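Got a structure for you, questions after.
Here the complex is missing a single protein chain, while all its other protein chains stay put.
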Amino acid sequence: MRSLLWSWLTLLSHYRRHPSQTLFLLLGLITGVALWSAVHIINAHARASYAEADQLLDAQASHWIQAPNGRVALSDYVALRRAGFRQVYPVLELRLSTLDNQPLTLIATDLMAMSASRTSPTQEQSNSRVDMRAWSQLSQPPYAVWVPASLANSLPLQAGQRLTLRDGRQLPPAVTDSQPRQGQRLFMDIGAAAITLGETHLSYLAVGAIDPAELKRLDQWLNQYAPQLKRRSNQQPLDLTELTASLHIHLNAMSLLAFAVGLFIVFNAVRFALHSRASTLTTLRELGVSARTLTSAIVLEGFTLSLIGTALGLAAGFGLSQLLLPAVAATLQHLYGAVLDQRLLLQPQVLLQAWLLTSVGLLMALVWPLWQRSRQGVLAQRQGVDVLQQEQRSQRRLAISAAVLLAIALLSYPWLNSLAHGFALLAALLFAGAWLLPWLASQCLHWLSQNAKPGLAQWCWAEGQVQLGPLRPALMAMLLALTANFGVDNLVGSFRQALDNWLQQRIAADVYVQSEQLDAHQLSQYAWLLDSHERNGLRLRWQGRPTLIRGLDPSAPDVQQLPMASQSYPQGGAAWPDDGILANEQVQHLAGKQLGDVIYLPLGNGEQQRFTLAGFYYDYGNPYFQFYLPYQRVAQLWPNAQPQGLALWLDEDANMTEVEQALVEAGAQPGDWIDRRAILQLSLRIFDRTFAMTAAINTLTFAVAGIALLAALLAIHQQRLPHYAHWRAMGVSWREWLQLTAVPLALCLMLTWVLSIPLGSALAWLLIHDINVLSFGWTMPLQWQGRPALLLALLCLGVTAIAFAIAALQVRQRLPYALKQLGADE
Amino acid sequence: MKQWFCSVPVLALLLWAGPGYGQQANDVYQVLRDGDGAAQFAPVVPGYTLDFPQDHGPHPDFRIEWWYLTANLEGANGQHYGVHFTLFRQALFAQQQGLEHASPWASGQSWMAHAAISQGDKHLYEERFARGGIGQAGVQSQPVFDAWLDDWQWLGDGPSPLPGQLTLSIQGQPLTLQLSSNKPWVLHGEQGFSQKSEQGQASYYYSQPSINIVGQWQPRTGDSVALTGQGWLDREWSSQPLAENQSGWDWFSLQLADGHKLMAFRLRHSDTEQHYYSGSWITPEHKVTPLNSDDIQLTPTGFDVIDTAQGEKRIPTGWQLSLPTLKRQWQIKARSANAWLDTLFPYWEGPVQVFDNKQAVGVGYLEMTGY
Partner (left out) sequence: MLHINQLNKSFDQPDGKVSVLQQASLQLEAGQSAALLGESGSGKSTLLHLIAGLDRADGGEIWLQQQPLHQFSDEQFNQLRRTQLSLIFQQYHLVPTLSVFDNLSLQARLTGNLDDDFRQHLIATLGLGPLLKRLPQQLSGGQQQRVAIARSLLHRPALVLADEPTGNLDENTSQQVMQLLSQLVRDNGSSLLMVTHSPAMAAYCDHSWRLQHGRLEAELSA
């Protein structure tokens, strides 16, 4: 025990004497843990939020009462309350967009009515941010809108400012504050919202905790007095968990990648720290410390480091998650309607997991060199081993492992049918690439030195071989970062392109109107109206998922050009097949249905209607199943189907103000319509927001790789300093030194970059063709883009140049001292 | 002035969400004293002639108003029951002319209601809130009197609340009361102008102290109970009822066996022992003699310690009430100390018995706030 303690302390003294090594080791650990834990915290937080989706703001919402047209009359609500249903409270939920087409959601309720349904009347929210003035502001003219701080920042919107909407209406002055579970939504008092936005109806009613007898009475009441209103139980917690599962796996995978990159730094640092202490280790052996005690001391050191790294990493990760949360919250809200709370919690299991993860990573880095040492006698340890030969051996071993990994990946590919398998393949691909890299670089350097003129050039490539060893982990980290960036850039680019093309086809009409009061026939008198398309629809559950049914006019221009993935009937005016139904791709990929399959959909009366799948259309970004049928058929099968909007095709020189005026005359209200350009912009906005998190993690991964490189270079130079001193003594000039060290480095990084292009492309291909289909259920063509590769090359060059410059400066500073030591050292 | 003023219900929610409940509860009272805020509402001035049935309805230009019923009832089972029901109205902001028709949501009115029943040491109560304008709560006197909040309702047979029917459910247990009276309305103070302080704070205040009640109570467990007895309705509205130094009040409504009725209250001053007293001595024919600080003496004679959400409180549940000018004196005892309402604005409200030299000579209700 005593010898363990003193061995451990003796080993640790290294970190005190070499603060920069300590710094990099911890930096690697911290960044890795931080990125991983940030995503993990957000994921856990999101899942916890879904579990709370049986609440609206802070109140229970076990059921919803909805009207098929999405508008509940105020009188029905009041009648319910006066019939004694005090669990019922009114909600107004509106989708708004700003002047520059930023999508926003507004939620409003009557806090007075809701009071009975509040889950936590007195406890919770102990540090209430609510002050009296804010409250009276909410309910008294000129009213107020509560904007969560992160949303206010992104808009940007200052406290007291009024947000102008796309249709020119203005919201009340903003207050930077939020309700519990408000998420990234705006919050207003329902009265204030109804007045400022001219809403005469409620969006839906929420039902708080209710006992079975009351629920039965409620159903009877609705049946008798308001048959158009339907109650359904709040299945959001379940639905959200299922719908968002893929997204969270994606996020997790990315965070693990970031963690892996962080581990490369740690790997490098740990190996280097071990290497620089070789003589200390031998001395301790000579002093009678057993090999086992020494190994224990090193493992203990690993645990100590992982403990410190985890603690600091988690702290950083927690901070980072606060920064990333708004982006993820926005994605979840826009894609799935999931509301994420603003406050984050750190769960103990995250702590434990992070610590285990880093410990395993550290041990992985330590096991091999320790095992090697333990096989050597004490005497042999003093005699320098042939580092170069050893390095070449491990390069070969890595390359062989890479080949095996690739082979396994390729062989298992035909059986790919689960997300986990998909990500395992991705990981295999990435690591195979990383492991192949050192061997490739070595072969390249070898070939160059064989073919170089004897002299400086040859020396240069030989020096490259020497540096390759310590540089190896950094190069691999850089390859991972480059590959991930390039792959995801391609994925996002392809997706954006596909979405754009699809939207251009799909959003073909010039104006879209969503209004209940609109009399569509009144518009037909205008000459500028070329064509129109009215749709109806409803929402139901099929295969346990929320499913949308839409009725459309098969002869409408946009249906004629519906972008189809596959179909069994001729498009373009042909008669709709008898019991045929069109489904979105999601039905094919997520529900596993094929063309010609028979499916059954539930009708309102509880019966099932039989359909044959006649085609699959592209439907990007839709988390739900969706089916298309002719308008009449929907109306006939589901009498409760409601209008789902009207598309208008306008004459080329139609005057928009004239059109808007006509719409108003036909009964629509300002804000009821949106033109094509705005809707396209809105869609792409949502898309961009969705990928904001991806971009952020990728950038951070790159930063981590940069740190790895810097750490490696500093280590190499420190190790090689005596050699450099020798060179200096031999008369090698500073410029020649630069050439000797920079050129092979540049070559290695160029090789890394070159390798990242096929790897990144393969990654993107795998993501698009398999993982995306498995997780979201839609397909798209891969649009290979060269521009990101060039950008990455520049970025890589920049990062390398900076790291090299810092390392070179350090050499310059230390060289004189090294020269003095030259004579003294062994 | 009885009661217990409704304060901003929105504020209520704020308080639920906030810390330091008790501390801020004092601020709530501030609304009742807030002279600046009162300026935008109609003032209470002497000389106004009350007009029925018009004045049974709401007075939205005034800041606060209430309809307040208390009743001492006897069950067919021989037990005594005390019941009280209040509907409070408060204007959050002065209504802009014409805007109330723009949208039902534009109303500045808010409503709060309390219902409570006590029997022996049992005490049940419930509290509700609603915003005005949308029809969830309100009061009207035409074509018939109707006062409601959710499914609580007082519906008159005609434009007057009496005769009428009150339908409640307290914690899910239904209570219905048929109310009627053949006596004239009683106007307090100067023809309904009731002063609350030397500085001029005042309200309009009238009552019906002689209401005959028959009703039905259906407790959650057990048989339903037929009820009969006497009730007392108070109507009051104002814009600034409390002076700056008034911290709470003790209010009595007594129905004596000889047919006389007495309303008396004191507003306790935080800075002096000189409290503000007022009241009405009412003959069986409803002739009224106004009483002032010289006519009324109130002395607590017994206390109970009650557990409340804000901790233990020492509440006077026994009183000596003297009217020296009328040479009358009674001992008043709460039927049970358990009549505390831990509502947003906590207060004590419960049935009392009136004794004259140990002889029971009447019943009544006592309300105490600010303890």
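Each chain gets a letter, A and B, in the order it is written, and its residues are counted from 1.
In the analysis below, a residue touches a chain if its C-beta (ideal position, glycine included) is under 8 Å from a C-beta of that chain, and two chains touch if they have at least 3 such contacts.
A quick note: this is a predicted structure, and the numbers were derived from the prediction, not measured.
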The chain left out touches which of the shown chains?
-> A
Of A:7, A:268 or A:718, which sits in contact with the chain we cannot see?
-> A:7
Which of these touches the unseen chain: A:17, A:521 or A:787?
-> A:17
Would you mind spotting which of A:200, A:223, A:279 or A:504 touches the chain that isn't drawn?
-> A:279
Pick out which of A:99, A:245, A:379 or A:656 touches the chain that's been left out of the picture.
-> A:379
Please give every residue of subunit A in contact with the chain that is not shown.
-> 2-3, 6-7, 10, 13-14, 16-18, 277, 279-280, 282-284, 286-291, 377-379, 821, 824, 826
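The rule is simple: only the chains that are shown with their structure count from here on.
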Between subunit A and subunit B, the Cα-mean centres are separated in Å by 59
For subunit A, which residues count as touching subunit B in their complex?
-> 74-75, 77-78, 81-84, 86, 110-113, 115-116, 118, 121-122, 125-128, 130-132, 135-136, 138-141, 190-192, 194-195, 200
Residue numbers on subunit B that touch subunit A, as the complex places them = 8-14, 16-19, 21, 27, 92-93, 96, 102-108, 110, 128-131, 133-136, 148, 150-151, 169
